[in-house]
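There's a structure below that I have some questions on.
All protein chains but one are shown at their positions in the complex.
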């Protein structure tokens, strides 16, 4: 039985802060990506491998709510969850917690589709890459088994 | 009578692209900021000046829908619009168009509040900085007069 | 006769600052690239076009000396100069001046080689792409004519 994936941990870098003295909001979008890649890797889905097979997974939408600031050197953990997957579209959520006092720092979501790397045209993963489709389904099932 | 502000124009940089060959989605969040600063400046609201007076305007939420990719060297224009302002909270929308063929590349929104730069506590701009409150109101009125 | 190219002008963005209250040093390396692309474009060498022809021009070394800090909203101009070009290797220098008081903010250099985009192997531009070689030579000659 699948264990819950280990959350991604990041220490806020100096270059991620801005003159307000806190991490600039655009960096969270990059943290989402770091955490998503790590989450998929833990479930056996290596995005670099996917790309080699000709599958790209561009972002179709992103959102983030900023609750409290993150300071330089502060460690945060990012919990990722696959929200939905239908073979054509995929959604993730991201909850960022401070490791300092475990409060919720930010919450966000991202939407994705699948495109052929040569044509950049959208496609059904289920139809074109049934093996990768099964892998993605297994993440969704694992998530459902956990919750 | 206030003229419509000139849209912010940006040429996609090489370092903004990723291995997919297109601009990485996190950069759009920075473009929103560039365009917002420029928009406010055209309306006579200089954010650097605001900060010197002790007012910070952090982002409380951000969202972006990505319609079509932007390529290296492609020029885009970003139309900003103040959606709402009540003295405590402020919202902007951003429409990014390609200057290549004028289609909509992306659409997004950002929410902001006001905090004291020394305490980082939220505050009412109307109550604490009536002059800056009036300036922000005048942008909203100008927007209403245009549309 | 070739006129001196117009220097690249940039306004320091909020997201480029760090908690020290000044522009983070890593951003200057990106400014070099912005300015270099613009400089080449003014001399009729479009890097996007070069890439379409199968030529990449990766950076082999970079250096920067930081003289005085750049603040948020401050405008800087970046003067680029092609230092040398032998068909295989290319060097540029970058002088960044504040438009506030025209002092030298930073000075840097970059080295480049040419590689085939399909193999990523180094090559002689002179041998493989004589037309592009001539274009690059003309920049060097123009620089010599100016100075």
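Observations
Read from first to last, the chains carry the letters A, B and C; within each, the first residue is number 1.
Definition applied: contacts are C-beta pairs under 8 Å (C-beta built on N, C-alpha and C of every residue); 3 or more make two chains touch, one makes a residue touch a chain.
The structure presented is a predicted model; accordingly, all values stated were derived computationally and were not measured.
One of B:10, B:24 or B:112 touches the chain omitted from the figure, and that residue is B:24.
Touching the chain that is not shown, out of B:47, B:72 or B:132: B:72 (per the contact rule at the top).
Only one of C:26, C:88, C:104 or C:145 touches the chain withheld from this view, namely C:26. With the whole complex as reference, residues 19-20, 22, 25-26, 29-30, 33, 51, 56, 58-66, 69, 117, 120 of subunit C touch the missing chain. In the full complex, subunit A touches the hidden chain at residues 13-15, 30, 33-34, 37, 46-48, 51, 71-73.
One chain of the complex is left out; on subunit B, the residues touching it are 14-15, 17-22, 24, 26, 72.
In the analysis below, only the chains that are shown with their structure count from here on.
Centre-to-centre separation between subunit A and subunit B, using Cα means, comes to 26 Å. Subunit A and subunit C, compared by their mean Cα positions, are separated by 35 Å.
Under the contact definition stated at the top, the residues of subunit C that touch 2 or more other chains are 14-15, 72.
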